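Every protein chain but one is kept in place in this view of the complex.
Presenting subunit A:
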Amino acid sequence: MLASLAALRPRQLASQILSFALVLSTAFMLWKGLSLVTNSPSPIVVVLSGSMEPAFQRGDLLFLWNRSPDAKVGEIVVYNVEGKNIPIVHRVVRNHQGGLPYTKLLTKGDNNHADDVELYARGQFYLNREKEVIGSVVGYIPFVGYVTIMLSEHPWLKTVMLGIMGLMVVLQRE
């Protein structure tokens, strides 16, 4: 391995590293571009729990859209309660709006018996559409996101994968 690395000419090595950096920056730009188009800080999310079964299973990939100022009853939204850093995917079951600048929502997981008041902040009974909702689900691909669950549950896999990817790029001769 090391011998083959040493055998590379410096110019070739530099160009391999550059192409690797290009791949990374392209991915980053695509992600941020999608974020701009959908108006959501996280336009693609992976389902982490079974609370929306049988619609969504763990590891399913969801595409979000956040251009509508409202979130109608029946829509599935992803929200982040202030102070808690876990995005939750649940369905809107109540919507209250009027003279206030923002809409208040109550959510519930299809597979849960009770609504989400327990998951909100202490003393909070409703979500703020403006501040806490990061998008509503418009598209669905099953299972593809399971890789990220594997990676977050077994962190050493991340190092291994990055290492293999890096070596592959560097060692490719063409």
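Operating definition for what follows: a residue touches a chain if its C-beta (ideal position, glycine included) is under 8 Å from a C-beta of that chain, and two chains touch if they have at least 3 such contacts; residues count from 1.
In this section, contacts and distances are computed from a predicted model.
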Looking at UniProt, which of "Replication protein A C-terminal domain-containing protein", "Signal peptidase subunit 3", "Guanine nucleotide binding protein (G protein), beta 5b" or "Transcription and mRNA export factor ENY2" names the chain that isn't shown?
"Signal peptidase subunit 3"
Check each of A:Ile76, A:Val89 or A:Ile134 against the chain that is not shown and name the one that touches it.
A:Ile76
Checked against the full complex, the residue among A:Arg67, A:His96 or A:Lys131 that touches the missing chain is A:His96
Omitted-chain footprint on subunit A covers residues 54-55, 72-76, 91, 93-100, 104, 110, 114-115, 117-118, 123, 125-126, 137-142, 168
